[in-house]
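Here's the structure, in structure tokens; my notes come after.
Every protein chain but one is kept in place in this view of the complex.
Per-chain numbering from 1; labels A and B assigned in written order.
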Amino acid sequence: MSSPSHGSTQASRTYPPRPAAVYFYATCLVDLFVPEAGMDAITLLEREGIRVIFPDSQSCCGQPAFSSGFPQEARKVAASQLDLFPEDYPIIVPSGSCAGMIRWHWEKIFADDPALHARAAAVAARTFELAEFLLHVVGFQRRDEGEPITVTLHTSCSARREMGTHLVGRELLARLGNVTLAHHGHESECCGFGGSFSIKHPDISTAMVSDKVAALKATGARKVVTADCGCLLNITKRAEKEDRDAGRSMPSLPGEHLATFLLRRTGGQPAERS
Amino acid sequence: MSATHATAATNSAGNPSAGSAPSGNRASGRGDARPIAFVSAQALRERMHEAVNDPHLRKSFRGAMDFLMAKRAAQFPDESELDSLRTLSEGIRQYSLSKLPDLLEQLEANLTRNGVQVHWAADADEANAIMLGIARRHAAKTIVKGKSMVSEEIEFNHAMQAAGIDALESDMGEYIVQLAGEKPSHIIMPAIHKTREQIARLFAENVPGVAYTDNVDALIQIGRQVLREKFEQADIGLSGVNFAVAETGTLCLVENEGNGRMCTTVPRVHMAITGIEKIVEKLEHVAPLFSILTRSATGQAISTYFNMISGPRKPGEKDGPEEVHLILLDNGRSQAYADEQLRKTLQCIRCGACMNHCPVYTRIGGLAYGTTYPGPIGKIVSPHMMGLEQTHLLPTVSTLCGACGEVCPVRIPIPELLVRLRGEAQSKPHDNPVMVGQGAGYSPLVSFVWRTWARIYASPGNYRIFSWLASRFRALTPSRQSGWTAARTPLTPAPRRLRDMVRDRQ
Partner (left out) sequence: MSATRDRILARLRASRPAQPLALPVLDAHYTPRARNETVAERVARFRAGIESFHAEVHLASEGDWPALLAGLCANKGVQSLLYGADTPAGRRLDASAFAGTTLRPWAGEIEGLKADLFHRVDAGFTQTLGAIAETGTLIVWPSEAEPRTLSLVPPIHFALLDARAIHPTFFDAMRAGNWAAGLPTNALLISGPSKTADIQQTLAYGAHGPKELVVIMINTEGDVQ
């Protein structure tokens, strides 16, 4: 199996019926840096009557090491996660890149071990990115209780090209009556995060994220929404730096995880950070 | 290889309209680009730094790439048509590679039967020696060149110059680049980094008697006039090959300008050079590959010319070269071939769509890479040609965004290959490497960091302690975080981890 980024067809997958319970696999970035987004995703799911199981032993999907060229280290970490999902419930990941790692790359790193490979494949088959799960399985449809607002949406490259879910975010936002979506220039282009790329090649990463922030701001939207915390941190921390350098006290481009935004708009109470 | 346009040239004489371009073979000021020497990681970093901070370069590449992306998109309004053509093209390339040694022998036999002389070269030196031998046998003074990236790969011009033979580029873009003493910055549009005004100045300064004009038609006509004399006079024409057909012994060339036809038709000798991978079994296999090549490359439904050469001038024929030679070049390709995953690199048909869609290429341009082939394809093919010692940093210059793989007409999984090469570069050097230079990017410190990372994240207990500490002592998080804070505010762990929030509310 290969990810749709190598083919042009977005692999349309078969979605299960709405389950009684799901596993929530938060990812390391959410756990440590944006826990409120994870909490809001859990609240969204529970509000739909779905029991959410948070395996306490979860850490990381292994992607940072894998994409840095350390497959053995990635494998070691990924192997430690295979036991976390004993029941046959869907596994929900609030990030396209971690979902993409599990869904497409776990099988590769376990290719030489049939037993582990089979277990990884079974996990991959029931791993869903949060937004696609909300749309296709939950059938998310709630009344928008917020004031009219224009937002812009950034879709992560993994969601777009590995999970084939780039239209899902749009569709979810379209279900909010008072939200206008403003499209930005070069929408399909990467924000320049790329994990260690942002550290290793800061010049190019900076050029990319600056262009992305400029394009997002040019829409006039009050907020940027994205379903991936790597992109969210990259974009908002860049925008913050621009504000700081310009002496602005109000954020010029606040950002929010899609889960938080959906919850806030539909009468839910987003989690506090502290 | 030229999938596109080109031509240009300058009138080395005085009056362009007089058509009496005099002067010798060397246009004054035509510097020959330095050969690509050792590409150190530091040099690469410096070039990238310089390029990304050049606002002019940024603007011109952004504009050019947007233009090319829009043109490609317009060629594929129907997603299912594109999908079908990609499946066909990928399948043909993989099938051809799976029979590569047999097809090479079949090609050689059929070309020989057709009267074409076939030569084999292991590397650049061998290829240049073969061609120099041919040139000397004909006492050649001037070789006029159609666009050929393989000739760039082997530093052909430099090798000929060293032997006192003038190798003149005739593709407009290549000519401009040669006149400027530079290298191509794009495999299809070599002079894409230069503005009209820069080219106008280049012509006015280097072509005697040409007055400054930045009118594109006028510039092209100057080039046409000068280069036509070269076609008329040259002893040898050189070309690349887009597809070599084994069953018929045919060399196919794709171009718009007609310079490729000139080089392969007018001089008495035609030398073609190609990588050993550019082969298909059957003539009909060319149809889908040719179609997807021009549409992916420049967004053209078809190029102006598709030139199929199956032999030299036969008795009774009135023109065409009396000798045709084909040089089959390995130069690292058989190394890529030896590994099932890396072999996919050789599916490439050199359309350049990956660079047109690459956000990194768009921001640094093609020259910053310092390799013959820039952009995503350059990052995966150059390590085989040059070894990982010189190229180990290249695969890291990517966010793995996947835009290249998404548009590749033959579905090369470029991001997957970049990850593989990162691994080959950074793993501890060992005895049985699949690549020359394996382990060239190995760093004991970096390896230690990842091993430590794995120890923390693979153990729930370790991770709980680590993340608790990170969160609890977040105030100690450094405010300067290497490259991250160059452009962003610092990353600071949240006061409470998600697992704390989940636990506390229950």
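As a convention for this text, a residue touches a chain if its C-beta (ideal position, glycine included) is under 8 Å from a C-beta of that chain, and two chains touch if they have at least 3 such contacts.
Note that the structure is a prediction, hence the values are computed from the model and not measured.
The undisplayed chain touches these shown chains across the complete complex, B. The hidden chain makes contact, of the residues B:T250, B:T345 or B:T391, with B:T250. Annotation: of B:Q178, B:S296, B:S310 or B:Q390, B:S310 touches the absent chain (contact as defined above). Residue in contact with the omitted chain (choice from B:R196, B:R472 or B:R505): B:R196. Only one of the listed residues, B:F243, B:F290, B:Y369 or B:W484, touches the absent chain: B:F290. Across the interface with the omitted chain, subunit B contributes residues 4-8, 19, 64, 67-68, 84-85, 87-88, 91-92, 94-95, 98-101, 104-105, 114, 119-122, 126, 130, 170-173, 176, 189-192, 194-196, 199, 216-217, 219-221, 223-224, 227-229, 231-232, 247-248, 250, 256-259, 261-262, 265-266, 276, 282-285, 287-288, 290-291, 298, 301-314, 316-320, 328, 330, 334, 337-340.
Everything below uses one rule, namely that only the chains that are shown with their structure count from here on.
Centre-to-centre separation of subunit A and subunit B, using mean CA positions: 34 Å.
Looking at the complex, you find that subunit A touches subunit B at residues 2, 5-9, 26, 28, 30-36, 38-39, 42, 54, 56-57, 59-60, 62, 64-74, 76-77, 79-80, 157-158, 160-162, 188-190, 192-210, 233-234, 237-238, 240-241, 244, 271, 273-274. Those residues of subunit B that touch subunit A in the complex are listed here as 48-49, 52-53, 58, 79, 82-83, 86-87, 359-360, 363-364, 395-403, 405-406, 408, 411-413, 415-416, 419, 421-427, 447, 450-451, 453-454, 456-460, 463, 467, 470-471, 481-502.
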